[in-house]
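The complex appears here without one of its protein chains, the remainder shown in place.
Letters are used for the chains, namely A and B, taken in the order the chains are written, and counting of residues starts over at 1 for each.
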Amino acid sequence: MVLNHTSDQHPWFQESRSSRDNPRRGWYVWSDTDTRYQGVRIIFVDTELSNWAWDPVSKSYYWHRFFSHQPDLNYDNPAVREEMWKVMQFWLELGVDGFRLDAVPYLVEREATSCENLPETHAVLKELRAKLDKYFPGKMLLAEANQWPADLRPYFADGDEFHMAFHFPLMPRMFMGLKLEDRKPITEILKQTPHIPAPCQWCLFLRNHDELTLEMVTDMERDYMYDQYAIDRHMRINVGIRRRLAPLLDNDRRRIELMNGMLLSLPGTPIIYYGDEIGMGDNIYLGDRNGVRTPMQWDGGWNGGFSTADPESLYSPLMLNPVYGYQAVNVQSQKRFDHSLLSWMKRIVKVRKSTNVFGRGSIEFLYPANHRILAYVRQLEKESILVVNNLSSTAQAVELDLRRFKGNILIEMFGRNIFPRVGDLPYLLTLGPYQFYWFRLRRI
Amino acid sequence: MREMIVNELTQATQELIREFARFLPRLLVMLIVVLVGWMIAYLLKWILRSILRLAKFDKLSEGAGATQLLNKAALPSSTELVSRFAFWIAWLGFVLLGVSALGILGLEEYVTRFFVFLPRLVVALFFLFFGLLAASFFSRAALLWAVNTDMPSPRLLSSAVRIMITIFTASAVFEELGLADSTMLLAFAIVMGAIMLGLAIAFGIGGQHLARRFLESRFAPGKKETKEGEDELSPL
Partner (left out) sequence: MPEESILTDEFLRQLINVGEADILVGVPTYNNAATVGQVVQTIRAGLLKYFPRERAVIVNADGGSRDQTPDLVRGASINDAQVSSDIHALRTLHCISAEYPGEPATSTALRTILASADLLRASACAVVSPESTTIEPDWIERLLRPVYQGKFDFVTPLYRRHKFDGLLIRNLVYPMTRAFYGKRVKEPYASEFAFSGQLGSHFLGQEIWVHEAGRTGTEISLTIAAIAGGFRLAQTFLGTKPHLDARSADLVAAMRQTVGALFWSLEPNFQLWSSHADSQAVPTLATGEEVTLEPLRINRKRLLGMFHSGVAELEPVLKQILSATTISELQGIATLEEDEFSYGDELWARTVYEFAASYHKSVISRDHIVQALAPLYRGRAFTFLVENRESSGEEVEQNVETFCLTCERLKPSLVELWNGKK
């Protein structure tokens, strides 16, 4: 649910712009000049030149953090807040479990600030959460806030604001670590991630409907990511890369499995973007971010099973090439085979669900001298799980310091075979390219 | 009476001839042994000469300074000398062997003594050779060191080293040969002792600065060679 803005075609805006005396005038952020809120960054750098747009109808400027046809609502206005609560109420009464609240950092503006993450914004959100808890207990709020981990922490407050938030900074670093063949970017960002209140949870993801954002990385890192993942200019938009998971990973089945393995074993709740479970491709020649929003490929037949309408009338063209086209990649064909990506995804989800440790447990990184290995231990009460990931394209050997777990037998979680017991010496493991292990540690 | 004399003479002559006849084969054997021995000795000399040439023995002896000595004494080169020496020793051995075949008493003992002496002679010669080599090498090393570290009287030092090693070698050789060994040993000990005492006194009293400089250059390499008021130049 998008809280921050509406379309400029929305009746509210049409009214607001019609005259300065209109009752809805104060629902949006108007100004006679475009010099207010100087220095605030532009988000859609590829299309917008300013956060202010000139409205010829009311002869004044209106504030928009996103496209100019998406004017920002004015959250200083209690009427706006009341109305947005009513919108939420509508859906809650219909039975939704929760909301992904989009663009939450930008709700409120104040002079001489970045207009992001302001205390007033948090106040608005806390208000909404309070109402939610009062009238619709057991429903969830998930924040979409592309910020550094330290700046994300306030969105959890004391457990009285958001239940969950996307961990944006981690995601590009997982891709970076894979290309660098070095775990350093991943462990460093997780070390910087603050603790969150007990009832709260991070939301992890590899891709979504937007571009793979590179806002929360350094310039050097951004250049590296562009050179490695988006050498073709068509692949870049705003400050990010508009490609799907499979094309980003060169359709390499091992890398896709490894990334999903990390997604499902790092602390947080994983989100899988539609189509990535079958390895769908993208169309970088479509405008904006539409290249990753092509129709879901259900089967190899009419419109990929997406719709019975005329193909020419579809909102977006289907993927047609021999590698990612709907005849090659679709749910129907993958369901038939055990070795398909879809079947594998189902298996790994099942393994993850077999324990609470992944979802609720703590994380402790091991720092083996071989920097291409990302290894960590997840623990919840008495249960411990060791995860070892080989980020490199070549076979690796690693010695892990597992002295704390001496006496435990390692049980590999997919095949449930036993591995040697932990002794005094460093535990030697060898891994093939991009291979990973999940081991349950068991003392008998 | 005349008959007795003639008889005796005849008998004596016959004895002589008989003796001679008995002796002749032995003489023959001896001559054969000597001849064969000459051939073997010659072969030995030829083989030894080839081996030494291959091993570049001449060059080695040049290093020992032996070649220079030999040249001064108008003797042939080391290889030649050693091969000829080997020849003579081998042939002498065979001659003595042949002589012993003659069965002349008294000689046998000398022959035995000769053969016992032979290995010690060889060893002594080895000592001599390598001793001279060492003397030459170390005296030259001392000379070069003294010149390059700006020590006074480098030639004196070099000669001193050469003399000391030569004396030591000589006493080792004499001891091996068993010739006046105790005399030589005593002489060597006295000379060595005197030298050592003299050096100790000189070093301790007169050579303080030298000693300090020497020790400093060995154990405190941070100290530079230059004096006060000079800048350091590195050759590299």
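Criterion: a residue touches a chain if its C-beta (ideal position, glycine included) is under 8 Å from a C-beta of that chain, and two chains touch if they have at least 3 such contacts.
As the structure is a prediction and not an experimental result, all values here were calculated from the model.
Considering the whole complex, the residue from A:Trp148, A:Tyr226 or A:Tyr367 that touches the absent chain is A:Tyr367. Only one of A:Lys184, A:His234 or A:Lys335 touches the chain withheld from this view, namely A:Lys184. Taking the whole complex into account, subunit A touches the unshown chain at residues 176, 180, 182-185, 187-188, 191, 218, 220-221, 224, 365, 367-372, 392, 394, 396-397.
Counting over the whole complex, subunit B has residues 59, 62-63, 137, 140-141, 143-148, 150, 154-155, 221-227, 229-236 touching the chain that is not drawn.
Note that only the chains that are shown with their structure count from here on.
Computed centre separation for the pair subunit A/subunit B is 94 angstrom, with centres defined by C-alpha atoms.
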